[in-house]
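Note that one protein chain is taken out, while the other chains of the complex remain in position.
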Amino acid sequence: MVEAEGHLIDSQLMNAMFDTVVRHGAAFDVLEFRIGRTNDEPSFVSLRVTAKAPAALTEVLEELVSLGCRVARSEDAHLVAADRDGCAPEDFYSTTNHRTFVQIGGAWVGVHQQRMDAAIVVHDGSAACRKLRDLRAGDAVVCGVHGVKIVPEFQERDRHGFAFMTTEISSERRVEVGVGRIAAMMRAARQAGERIAFVAGPVVVHTGGGSYFRDLIRAGYVNLLLAGNALAVHDAEQALYGTSLGVDMETGRAIEGGHRHHMRAINAICRAGGLRAAVDQGVLKSGVMYECVRRGVDFVLAGSIRDDGPLPETVMDLVEAQDRYAAALQDVSLVLVLSTMLHGIGVGNMLPAWVRLVCVDINPAVVTKLADRGSSQTMGIVTDVGLFLRQLAGALA
Amino acid sequence: MVEAEGHLIDSQLMNAMFDTVVRHGAAFDVLEFRIGRTNDEPSFVSLRVTAKAPAALTEVLEELVSLGCRVARSEDAHLVAADRDGCAPEDFYSTTNHRTFVQIGGAWVGVHQQRMDAAIVVHDGSAACRKLRDLRAGDAVVCGVHGVKIVPEFQERDRHGFAFMTTEISSERRVEVGVGRIAAMMRAARQAGERIAFVAGPVVVHTGGGSYFRDLIRAGYVNLLLAGNALAVHDAEQALYGTSLGVDMETGRAIEGGHRHHMRAINAICRAGGLRAAVDQGVLKSGVMYECVRRGVDFVLAGSIRDDGPLPETVMDLVEAQDRYAAALQDVSLVLVLSTMLHGIGVGNMLPAWVRLVCVDINPAVVTKLADRGSSQTMGIVTDVGLFLRQLAGALA
Amino acid sequence: MVEAEGHLIDSQLMNAMFDTVVRHGAAFDVLEFRIGRTNDEPSFVSLRVTAKAPAALTEVLEELVSLGCRVARSEDAHLVAADRDGCAPEDFYSTTNHRTFVQIGGAWVGVHQQRMDAAIVVHDGSAACRKLRDLRAGDAVVCGVHGVKIVPEFQERDRHGFAFMTTEISSERRVEVGVGRIAAMMRAARQAGERIAFVAGPVVVHTGGGSYFRDLIRAGYVNLLLAGNALAVHDAEQALYGTSLGVDMETGRAIEGGHRHHMRAINAICRAGGLRAAVDQGVLKSGVMYECVRRGVDFVLAGSIRDDGPLPETVMDLVEAQDRYAAALQDVSLVLVLSTMLHGIGVGNMLPAWVRLVCVDINPAVVTKLADRGSSQTMGIVTDVGLFLRQLAGALA
Partner (left out) sequence: MVEAEGHLIDSQLMNAMFDTVVRHGAAFDVLEFRIGRTNDEPSFVSLRVTAKAPAALTEVLEELVSLGCRVARSEDAHLVAADRDGCAPEDFYSTTNHRTFVQIGGAWVGVHQQRMDAAIVVHDGSAACRKLRDLRAGDAVVCGVHGVKIVPEFQERDRHGFAFMTTEISSERRVEVGVGRIAAMMRAARQAGERIAFVAGPVVVHTGGGSYFRDLIRAGYVNLLLAGNALAVHDAEQALYGTSLGVDMETGRAIEGGHRHHMRAINAICRAGGLRAAVDQGVLKSGVMYECVRRGVDFVLAGSIRDDGPLPETVMDLVEAQDRYAAALQDVSLVLVLSTMLHGIGVGNMLPAWVRLVCVDINPAVVTKLADRGSSQTMGIVTDVGLFLRQLAGALA
């Protein structure tokens, strides 16, 4: 028997629950249902779920809990000690990105450092998400689904102006509307002292968005920049040679052997000892990274298999890079992902569902993939990122 | 034996010639080659082509002529009388969109109404392109490749600022550079009294480009609008209800049953007796079509199988629609195709290669397809058409 | 006060209703709600909806009715005589593609020829959809929302194997699973004597799908082919010259002047007097159209602005083409749309929601657009259409 309470219909949870049960060849019986009579009232449902085999029932229950149901029988979360470093007991509870509570000593306790794809470790009556690789032998790991409940973000209509997303992601939308809402959110976040993170790919530079991005940094709208080696390299290339991957940014002309500029920019930054040193020595005098260094904006550059160089600041140990990304994101309230599926997915995996995420890309498939995080706190915009940044900088000027 | 003269290397004609010969399993022998010693001098080549069979030789010669070679032996074009209406003799010469000359009575005569995929009819010592369906029994049709030569547009670097296109079509480009060049071309064209045509899909309205397009019309930059029924319907829907396909243009919110606005807009225009009548009666008070009617901008709306309505002005007889499109394009010097593959291909088929064509679409595959017309007078831009129009209207304000 | 009954939660109708009310700034009060206790039982809801202004209330009611609600007060549909040919009274009820009933003389009467974007005309106690352009002065047209109810298709899980679509449309799916289900549906349809229609674009030929499509025709799986001029032209070009748009189908090599084959194929068919005549005269000896002619498969080719030729069978009067498409689709139970957004949207507009529609395209945006018809009877597959047809023909062999 499972129960759920909340905006079950608005948030389509009821539908998902029924669907889940039927998909597994299981059956349900609605024991009780109280509907919210108005937009503000929550609904409540109590279901009896039956399946042919215990294993199937377990699967169904796991899915229902991940949707926001809880097993009706009140019981503490089941804890099992990890038997070795770096992995969990076999039936560990694998987290979602939604706000989660575990029952310990009869009381519901909120889980810290919420993120998806983690285990929950209980220590001294407090619970926290822990990546599998960070588990140590002896850690008390929550197993099974008893004593676990999650509270999915309810899409309160228009609270954050995210209703834009209720329509499907498409290139056939008026981007100006989305820009206006994002600008309003950014202004409100800055006023409230909240932190805004940007996750940016090199296309930001190729499409001429660099100068508008610099305006946003100067105006204090960028508290954190998460990117890869390529963004910094292309940015440095433009600062040093006026080109990006060999295309002249002012005339749009390709330069046949333009890759040489690319490699020379890397060499110049490496000779200086890194981006910060290059700014200090006057080698790097403009660009996105220059502004970050001069304004003290926190940045983390994560390495990848395709990197040239890399620049000294690029973190090539990906375990460290993931940890530094995650640490930097700790208290962020709004994240904009600009034209980078790789880093965008990486960041999405680290964020709790209640952090707002805006994804901008010219490829609808990328936006769909990034925006598909089981949360209403996501806005996807299919557009040219260079022109998007120009509009955004203009709206915030 | 074939000959060619011109910027053979710059325009990659030499390469294409050699390629053509080898692809057919034929062989070539360079009899003479004089290279242009500087950027301004033309080159000249004379080739002997041999093939195993006469049919293969004919195929090779046809391709070489379409590239810009001429058969060396001086001979008049071979004329055959069409034996029935609506079709050509079997070996008719099928035109390209490049400037073409036929030899008549020993003299090279320019072909009028140049367009691709047509036959050439000679009458009274003058030659003109004629669509197959417009041929009449008895017309003297050019057959074979003797006495035919074409002069491909040579891409004089930067004359029209089209060098932008020498790089591959990609969404990773700075659109502002392209916008600046197009604005310059439009200003120059208006100043020179040349006509500018726009070919526009309904996405122009969905993406919020409508109001910027109206600015261009008001400023006199639109001499001709070629579109389909859908553009006019979505434009009328926005004018009458503020929505486009049921999405509120100011808030971006979808309206569940929003299709009703769509149908009511059609009904309202039909009740008025058409777009012009709706403007006259004060039913239609704003929008792209309103501006066209008020400013006397020529427009042709071509029907399609997916049309709702259609509006009274929409030409549902496609033979008539093609003829009206072609007639309206007769003296145009610059064409912008905005987010419509269907009408863009239709227009591309009608234009000689020397009319400049700018294609804007958010889907790179569409831009590649539209821009692939064997001419250097084409510029492709992969971007959001709503933001593009905003930039363009701003640049021209 | 509105009521609805059915699988309100499974089909997400409840959610859509609440959403609709709130979006319009109106308010709702649930008067009664009875939940289906198991998967098979329907649910029932009764809502009181209040809005600030009568106009807003009308908008909300119209949307709720289009979702499947009915106004609780029992009342006959309101009929208004059309005041002129070709258009409807201003507040005409605009149809959806869902099964619709109107109350006439106190009884609910099913609407014939269900299609979207039409008016409903009542005559002699019977009701039918009528396109606006087909309305005649004096026709009794249903206006407003009283006495109208629609019954949306309920997605009975897996009845048609369409659960595949419950996941988002993506290129990252195993196509073989979809092919297997479609093959099973086609076999079942043929066995049941139902008609299967194909809507096909020229990409079917370019991608080498032609020979597999012919296998399907020969095996009796194609009862109707709806296409444009281009499919038939490319098919004829391949039959006559072995190329498609100048690309050799066996070697994949492009032929520089390959457009000539294209125009010669058109000329050859025109000289014969059309496709049927070309088959009869032995001019056309293979290909998709050849098989259709020989097997007596019904086909309609609709013209478009981009057509070359056209072939004699192509219907260039689009009003006639739409009427012939619609007539041919009258008793079809399964439609496959292969790589043609234009004709696919046209056909989608004509079909009632309960006709199953399968859309196959390599561009996810096209599949999303075609599959978005407010019906669960739609399956979208993102894949290469040539390989898809090969798999399908293999699965049905």
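By written order: A, B and C. Residues from 1 in each chain.
Criterion: a residue touches a chain if its C-beta (ideal position, glycine included) is under 8 Å from a C-beta of that chain, and two chains touch if they have at least 3 such contacts.
Given the structure is predicted, the values throughout are model-derived calculations rather than measurements.
When the omitted chain is restored, the residue from C:N229, C:Q322 or C:T383 that touches it is C:T383.
Among A:V151, A:L342 or A:A395, only A:L342 touches the chain left out of the display.
Summary of contacts with the chain left out: across B:S66, B:S171, B:N267 or B:Q391, the touching residue is B:S171. Counting over the whole complex, subunit C has residues 163-164, 166-167, 171-178, 181, 203, 206-208, 247, 249-254, 362-363, 382-384, 386-388, 390-391 touching the chain that is not drawn. For subunit B, the residues in touch with the chain missing from this view are 9-10, 12, 14-15, 18-19, 21-23, 27-30, 33, 35-39, 157, 163, 166, 168, 170-171, 364-365, 368, 372.
Even with one chain removed from view, subunit A keeps its contact list with that chain: residues 16, 19-20, 23, 62-63, 65-67, 84, 86-88, 90, 92, 94, 96, 116-117, 132-133, 228, 253, 255-257, 259-260, 262-264, 266-268, 270-271, 302-310, 316-319, 321-322, 325, 342-343, 345-346, 349, 363, 365.
Quick note on the criterion: only the chains that are shown with their structure count from here on.
On superposing C-alpha atoms, the copy subunit A sits rotated by 180° relative to subunit B, to the nearest 5. Chain centres here are means of the Cα atoms, and by that rule the chain farthest away from subunit A is B. The count of contacting C-beta pairs peaks for the chain pair B-C. The chain occupying the central position, as judged from C-alpha centroids, is C.
Averaged C-alpha coordinates put the centre of subunit A at 38 Å from the centre of subunit C.
Computed centre separation for the pair subunit A/subunit B is 44 angstrom, with centres defined by C-alpha atoms. Chain geometry summary: the mean Cα position of subunit B and that of subunit C are 31 Å apart. Multi-chain contact residues of subunit C (touching two or more other chains): 19, 23, 365.
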